[in-house]
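One protein chain is absent from this view; the other protein chains keep their places.
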Amino acid sequence: MNAGSTAQTIRNRLRHCDLPCGIYDPEQARIEAESCYKTIEKYNSSSDEHFRARAILVKEERAELAKHHIDVLWSDYFKPEHVQKHPEITELAGTPRSRPRR
Amino acid sequence: MNAGSTAQTIRNRLRHCDLPCGIYDPEQARIEAESCYKTIEKYNSSSDEHFRARAILVKEERAELAKHHIDVLWSDYFKPEHVQKHPEITELAGTPRSRPRR
Amino acid sequence: MNAGSTAQTIRNRLRHCDLPCGIYDPEQARIEAESCYKTIEKYNSSSDEHFRARAILVKEERAELAKHHIDVLWSDYFKPEHVQKHPEITELAGTPRSRPRR
Amino acid sequence: MNAGSTAQTIRNRLRHCDLPCGIYDPEQARIEAESCYKTIEKYNSSSDEHFRARAILVKEERAELAKHHIDVLWSDYFKPEHVQKHPEITELAGTPRSRPRR
Amino acid sequence: MNAGSTAQTIRNRLRHCDLPCGIYDPEQARIEAESCYKTIEKYNSSSDEHFRARAILVKEERAELAKHHIDVLWSDYFKPEHVQKHPEITELAGTPRSRPRR
Partner (left out) sequence: MNAGSTAQTIRNRLRHCDLPCGIYDPEQARIEAESCYKTIEKYNSSSDEHFRARAILVKEERAELAKHHIDVLWSDYFKPEHVQKHPEITELAGTPRSRPRR
């Protein structure tokens, strides 16, 4: 599979991988992000080894879901006119442009 | 949670959600994309209702994995210098800029 | 494991399985339910075999998530005073009491 | 979506979300619950940080599965006559009625 | 990573990836296999396109779980003396030896 067909593959995925159902709601990411915050607070205020390990588990899982919901908005919802009007979207969604060089 | 704290949340996720282990390999996305292609070929050359339904299941699952691997590369791997050198990355990864208006 | 210890097991699960983070939001179930509705509409208005199969996949997945979010509310959030004030919760959550005999 | 349509949504989910295949077996919950117990025992008898962290991971995962299997029995299997004959089911399944006020 | 280190990797996975909790129960595979059978029966006796698509979904998911439970028994439970006493295990678990040439 050469570079050209890979490009084709990636373009195709945009057309066939999501139905899409058309429902996009930032509440999903917001709820998971709040769950992370609460979990971190509970982690910080506990000294129980078992509880703290569970809090990290829950927080990581919720953070994955928050990332997933943001990725869906970024990949499927935002259109060029959104980015023009709210250029901070590009930075918020964690694109290459917004990352410090490592 | 106001807009400022949401922005903070989203920035934070970049720092705390991935270890990261540092292993990024485009083979993962390539393998799943090839699996999609093969599955679509088998779907097209079968007339068995059961087989075709299973092919769609497998193809959708593999397409999700391909998307996931591309999202990881996009969100965690590429740095500004990659995008400068290969500006087609932005289009290939399915960003708002590359989507036709709906 | 006798009946007594099974009862103990089940009671224990209430104490140890959820952190809990304390975030409960009916929006999660509402969003997935709306996604089901939209997907069913799109299924009904399409005659493409492939699209229809994908719509069923998406709808089933979303319905599972809606059920999951309702189960969490039912199992972890509602307290006796909620049920006293809104007795319809018991029926809505799909408890044995609300099921017709099969 | 108003309260009426939400109620309708939730009622609908009872009809369309499970096939159901008709196989219900309490062994599934029992096996996962036993796995939790064994894992907790091994956690308690080890002083290795890495092993203990892994035990918590395994135990949480197994507890989730135990909860899932109990939720399926509760939501899909038990009928009013079961609850009449074994009223302790309601308490065991962790319903609002059985939870202490928080 | 050369062949030697790959072999080492694979050997290591035997030591570090499972706790193990020590609970192995063939009921898990048996229940999922029965669920597949019942689902196939229901698929065969229905002429509703939507129901049939859902039956395939459920059957595939359950078959995956049956395979998973058999893989766990095969990879983690059976010891050389089991295979000596019941040589059919090797065939039943779907090893290379039991597959017809393709």
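In this document, chain identifiers A, B, C, D and E correspond to the written order of the chains, with residue numbering beginning at 1 in each.
One rule holds in what follows: a residue touches a chain if its C-beta (ideal position, glycine included) is under 8 Å from a C-beta of that chain, and two chains touch if they have at least 3 such contacts.
Since the model is a prediction, treat every value here as computed from it, not as a measurement.
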- request: Could you tell me which of B:Asp25, B:Glu49 or B:Glu81 touches the chain that is not displayed?
  value: B:Asp25
Message: Take the complete complex as the reference. Which residues in chain E touch the chain that isn't displayed?
response: 1, 6-7, 9-11, 13-14, 16-17, 29-30, 33-34, 36-37, 60, 63-64, 66-67, 70-71, 74-75, 78-83, 88-89, 92-97, 99, 101-102
Statement: Absent-chain interface residues of chain B come out as 19, 21-23, 25, 27-28, 31, 34-35, 38-39, 42, 51, 54-55, 58, 62
Statement: It is residues of chain D that touch the chain not shown, namely 49-50, 53-54, 57
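Please note the rule applied: only the chains that are shown with their structure count from here on.
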- prompt: Comparing residue numbers, which of B-E, A-D or D-E shares more than half of the contact pairs of A-C?
  reply: D-E
Field: Distance from the mean Cα position of chain C to that of chain B, given in whole angstrom
entry: 29
Query: chain C to chain D: how many Å between their CA centres?
result: 12
CA centroid of chain D to CA centroid of chain E, Å: 24
Message: Can you list every residue of chain D that touches 2 or more other chains, as numbers and ranges?
response: 34, 60
